[in-house]
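Only one protein chain is missing from this complex, and each of the others stays in its spot.
Letters A and B mark the chains as written, and numbering starts fresh at 1 in each.
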Amino acid sequence: MAEIRLRGLTKHFGEVAAVSGLTLEAASGELVALLGPSGCGKTTTLRMVAGFETPTAGRIMLGERDVTEVAPERRNCGMVFQHYALFPHLTAAQNVAFGLEMRQVSRSEIARRVAAILERVGLGGLEGRFPRQLSGGQQQRTALARALVINPSVLLLDEPLANLDAKLREEMRFYIRSLQREFGITTLYVTHDQAEALVLADRVAVMMDGVLRQFDAPEEIYHRPRSAAVAAFIGLTNLLPGRVASRSKDALVVETPAGHVRGRGVTGLGPGARAVVSIRPEHIDLDGDAAGPPDSADGPNRLRGVVAERTFLGAITDFRIDVGGGVLVRVQGRGSAAHRAGDRVVVSFAEDTAWAVPADEGRPAADRAAGER
Amino acid sequence: MAVLARGEIAPGRAPARDAARHLLVAPVAVLLFGFFVLPYLNLLVISTMTPSPTAAYLRIFTLSNYTRIAGDAFTWGVILHTLEIGVLTTVIALAVSYPLAYHLARAPRARKGLLMALVISPLLVGVLIRTYGWMILLQDTGLINQALAALGLRALPLMYNDLGVMIGLVHVFIPFMVLAIAGPIRGIDPELELAARSLGAGFWRTFWRVTFPLSVPGVVAGTILVFVLTISSYVIPSLLGGFKVLTVPILVIRTITELFNWPGGSAFAILFFAITIAVLWAYLRALGRAAHPAA
Partner (left out) sequence: MVKSGERRWLALAAAVLYVFLLAPVVIVVIAALNSGTYLRFPPEGLSLRWFQSFAHSRTMVRSFKFSVELAAIVTAIATVIGTTASLWLVRFSGRFRTVMRLMMIAPIAVPGILTGIALLIYFYAIGWGKSGGLWELVVGHTLICIPYVVLIVSAVLVRFDRSLEEAARNLGAGPLVTFRRVTLPLIKGAVISGAIFAFVTSYDEFNISLLLHGIGTVPLPIELFDYLRFSFDPTLAVAGTISIAMAVLVVLITERLVGLEALYLG
């Protein structure tokens, strides 16, 4: 299987830079998710790899082959489109056979391979159906079969689950993952759904405004984001703006409006730097403030506050805690459901769950803190 | 086609690929330029040539073709009469088509196909055939007068006059008007009308304050289309008017095919086209003023 290498890939639409200087590698057999909000350039990137858009600058390598100027039909990329793009005038089997016919494969060979792959994706018996006679999930699997049957050198998936209902989406995530592993095919997977990216990908490339912001394994992206923007985009988090007070080898202390926070942080974040501390709501403990003397509440990473809002979410309960200094801290947990709005509480979190990143230039990170999803 | 295929192999190498793509439009572009734009330009030129009894025209520049028409009371009478028929036909067609368009636009989905077919099929039967049908109905010994006679009533002159011409014209242009108006009406959210009714407006008030204003673009398009088609129609005024009703197209065709005065006919046709555009311009201005009284 071929690896995918993008070198300084850039695409301008008129004045607008959809993708700027994107450099990225997907190793052979790896599944890389291109993740970002809509308009971040991830789909444009995929379309350039497929050959539907011509890069303004940069190179695209599939294996040892430079395909930057190769027509789409000669790239041998399997692609699954967002709306599947199944040919409505052809049956499921004819759709799957299309790519093989284009490759001049013999009739008997086509019949054999189409039957095999349809069986593999669980569509045996439905080969004679037209796309409109298939359910959303079945269409999705037909599209996958059509892309895989040609033995493509790479697989490109454009938001393949965006049009399925929530339950089916979850099922298909694992299905796509296992299929990809089985075929061992290098895959680019475009999505705006961070959960999807974290579950599926070997590595996640977070794109914003046409620029690659971070390219790492899912755990790294989630626990050790490189910037406030990535931290805010991935999952739910509290972002406390402040200034680095001191730094030892591992730990650092950040002065925030709500008090001092001890945590870990991005290398290179020295004393005096403007920083944002990210603390995930599920890493925060909530305790009543009534017990014990007032002083006992204070300590490293212990903040006093008042429950401003409490929302029952089923398995967990969501709190917004006013910790003073104009900071609302979001807390989610199972054990602390007893607290009510107006209760005085203490929030606390372990040192290794607070993660400091440099403050984004010119963008007030606090505004995009906890409240966002 | 081979060129097209070669151009496509290297996507984005713009010049070759774009040139090949433009081959798609080339035949139509050539046809339109060579046999539509040029003939009209030529028409303009010919209208300033000197007519001649022995040749199609003499290549001598003159404006007399225009000045002669401009100073001729008889010609102006025909022009005014043509415009009068145009305005009357348009107004009647609008009054008749509006309810039909409303009915069509708000018809249940299942019945819409049939109703559309009823509106469109007359459009597909040649004008000549429909006019023939009207002649059977309207002539002095036609079906309508037969029926009147059977009832002991006097026969009515329904044909070879303005009335017959306008019946034929209204009939021919109803489908155009209906289609132009039904589009915008279909785009009006029925809930707007319900909202007006719930706020206490009666049927007519709802119609005049909500439905009609929102359908005005269709009405404007429809009236312009019908007016232009009416004043330039030839078959219906000739046949249902029996050459007793004179309109500009009849006069122009006569000048060209019977008097063989091509420059004169061309000048007349161009002049009338200009008058038509002036009338439409005045109409649109009047509409604009009605919409923004302050301005």
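Everything that follows uses one rule, which is that contacts are C-beta pairs under 8 Å (C-beta built on N, C-alpha and C of every residue); 3 or more make two chains touch, one makes a residue touch a chain.
Treat the numbers as computed from the prediction; the structure is a model and nothing was measured.
Undergrad: Of the residues B:63, B:80, B:136 or B:156, which one touches the chain left out of the display?
TA: Final answer for the missing-chain contact: B:136.
Undergrad: Suppose we count only contacts with the excluded chain; which residues of subunit A make the list?
TA: Output for subunit A: 50-52, 71-79, 81-83, 85-89, 98-99, 102-103, 146-147, 150.
Undergrad: Would you write out the residues of subunit B that touch the absent chain, in ascending order?
TA: Where subunit B meets the chain not shown: residues 1, 4-5, 8-9, 18, 21-22, 24-25, 27-29, 31-32, 35-40, 42-43, 46, 56, 96, 99-100, 102-106, 112-113, 116-122, 124-137, 141-143, 146-147, 150, 171, 174-175, 179, 182-183, 186, 190, 193-194, 197, 203, 228-229, 232, 234-235, 238-239, 249, 252-253, 256-257, 262, 265-266, 269, 273.
FYI, only the chains that are shown with their structure count from here on.
Undergrad: Roughly how far is subunit A from subunit B, centre to centre by C-alpha average, rounded to an integer in Å?
TA: Centre separation, subunit A to subunit B: 59 Å.
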